[in-house]
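Here the complex is missing a single protein chain, while all its other protein chains stay put.
To keep things simple, chains are lettered A and B as they appear, and every chain counts its residues starting from 1.
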Amino acid sequence: MLYKKKYSSWLHRINPALKLVLLMGGIIAVLFIHNVNVMIPLVAALAGMLLIGSGQPIGRVLLFMLPFLFVFVSTGSSMILFGKGETLWWQWGPAVISRESFYRGVHIGLRALSFGLIGLLFALTTRPVLLFYSLMQQFRLPPRYAYGFMASLRLLPLILEEFKTLQKAYKVRGVDSVKGWKGWWQKLRLYAIPLLAQSIRRAQRIAVAMEARRFNKSIQRTYYYRPGFSSEDGLMVICWVGIFAGAWIVGVQWPLFEITDVRFNE
Amino acid sequence: MKNRFKLKLSDILVTTVVALVFGVIYKLWGPLYYAIKPLGMHLEQLIYGMWFIAATVAFLLIRKPGVGLLAEIAAASGEFFMGSEWGLAVLLSGVAQGLAAELVFAAVGYRKYSVSVAVAAAAAATVGSLLLDSLQGYIGDLALWNLSLLIVFRLTGAVIIAGWMAHWLVSALEDTGVAELVRPVGTATVDPD
C-alpha cells in the first residue's frame, strides 16, 4: 500500500469520494485532450501539485515517480517508431519516424505520465478505509461491497506472509530443482493453489463472522467515520478545475509546437 | 431458486480476496511488461492477458453474475493502491475488461463453466481493452502491420493465460475442495439423489 499513516497534508483531508470523482474526471478529461501543447503544462502542474501537496518528503515522491518516466519512454516509443504518418523524418527497417507519429508518441507518453501522477496523488493521500466509508455515505455504495473490500484488504499482509512461508517450505523440500517451462508451470501451481485456497477459506470464514455480528440485520446503520465536506473541498474543486483550465489556456495561447491535434485526422 | 444468482456477503468477500491475490500479480506484471517492451515487435502483448485473469477465475469459481466484473475492478483497485505505473487509469481498464468478460458470461446464461467460455471471455476482454486503447493510446494510428501484430499477440496471450490457464487453475482448486464452499447450493435437497 502506498498510503502511510505518518504523512498528512490538506489533500488528506479532502473528502475521499469527492477526490475520487474529481481525479477520475481528470483522467477522462485527459482522454479528450489531443493537443500536445496542453499536455505539457498539465503534466507540469500535476507534478507540482504532487510534490508540494502530498505531504510526503520530496525524495519519497520522486522515488515513486521514477517508474513513470520509464513508462513515458516505453509507451511513447512504440507509437513514435511504428505509428502512421505522412511526413517522414527517419527510417530503419520497419521502424519509421514521422512527424505525426513523433508528436502522437510524445502525447501518449505524457498522457501515461499524467495518469500515473493523478494516481499517485490519490493513493498517497487517501486511506482506503476512509474512501469506502465515504463511498457508502456520499454515493450509497451498498455496505456489503464496502466492507467486503475493506475486509479483503486486511488479508493482503497475511497472504504475503504465507507466500514467504511457502518459499521457505519449498526450499526445505527441495522443490525448485526443476528448470524451464515445466518448472515454471509447477511453480505456478505450487504458489497459486495454496495461496488461493487459504484466502478463499479465510474469506468465507470472515464473511460468516461478519454476519454473526449482525451485519445483514442492520436496520439503521451508523458510521464510525463520517467524512463530510469543508471549505477545503471547495478549494480542491477550484484548484483541480483551475489546473485543467490553466493548462488549456497556456497550451492554446503559448503553444510550444505548431501541432494542435495529434490525431491529424482533419 | 430465486436466490441462486444474488451476491451474498461471502460471495463478495471471496471474489475480492481472490481478485486481490491477482491484484498483487497485476502489480508485479507491470515491470515485467515494461521489461519486455523494449524488445520490440509487441512481444510484451503476449503476456497482456494476465490482466484479464481475475474475471475468468472468479466466475469459474463462484459461478454467479457480476463476480467477473467485480473481480476485475477489485484486482485493478488492488493494483492501483499498491502503486500501479498506470495510476487511476487501471480502474478504467478494469471496468472495460471486466464488463466485456461479463457479457460473455451473461450470454451463456451464467450456466456454462467450460474452457471455451473462459476462452471466449478472455477474447472479449481483449476486445474491451483494445477499445479503451484506441481511445487512450491511439492504437488505431499504428501502422497496419504493427497494429495487427499487437492484436494477434494480445489475443493469443489472453486466450492462453486468462482462458485456458484460468480454467486449469480453477480445476486444481476444485481438487482441494475449497470450490465447493463458495458455489451456490442451488436446488440440492437434504436427501441426496
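In this section, a residue touches a chain if its C-beta (ideal position, glycine included) is under 8 Å from a C-beta of that chain, and two chains touch if they have at least 3 such contacts.
Quick note on the criterion: contacts and distances are computed from a predicted model.
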- Which of "ABC transporter ATP-binding protein", "Acetyl-coenzyme A carboxylase carboxyl transferase subunit alpha", "Phosphoribosylformylglycinamidine synthase subunit PurS" or "NADH-quinone oxidoreductase subunit F" matches, in UniProt, the chain that is not displayed: "ABC transporter ATP-binding protein"
- Task: Quick one: say which of A:Gln91, A:Thr165, A:Ser230 or A:Thr260 touches the chain that got left out.
- Result: A:Thr165
- Based on the whole complex, identify which of A:Ser74, A:Ser98 or A:Gln198 touches the chain you can't see. A:Gln198
- Message: What does the interface between chain A and the hidden chain look like in terms of residue numbers?
- Response: 129, 147, 150-151, 153-154, 157-158, 162, 165-166, 168-175, 177, 190, 194, 197-198, 201-202, 205-224, 226
- Item | Missing-partner contacts on chain B, residue numbers | 3, 8-10, 172, 175-178, 180, 184-185, 188-192
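Following the convention adopted for this analysis, only the chains that are shown with their structure count from here on.
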- Query: Between chain A and chain B, what's the gap in Å when you average each chain's C-alpha atoms?
  - Reply: 18
- chain A-facing residues of chain B, complex: 7-10, 12-21, 24, 30-31, 34, 37-38, 40, 42, 61, 70, 74, 77-78, 80-92, 135-138, 141-143, 145-146, 169, 172-173, 176, 178, 181-182
- Within their complex, chain A touches chain B through residues 1-3, 23-24, 27-28, 31, 64, 67-68, 70-71, 74-75, 77-79, 81-84, 94, 96, 100-101, 104, 108, 111-112, 115-120, 122-123, 128, 144-145, 147-149, 151-153, 155-156, 159-160, 189, 192-193, 195-197, 199-204, 206-208, 210-211, 215-216, 262-263
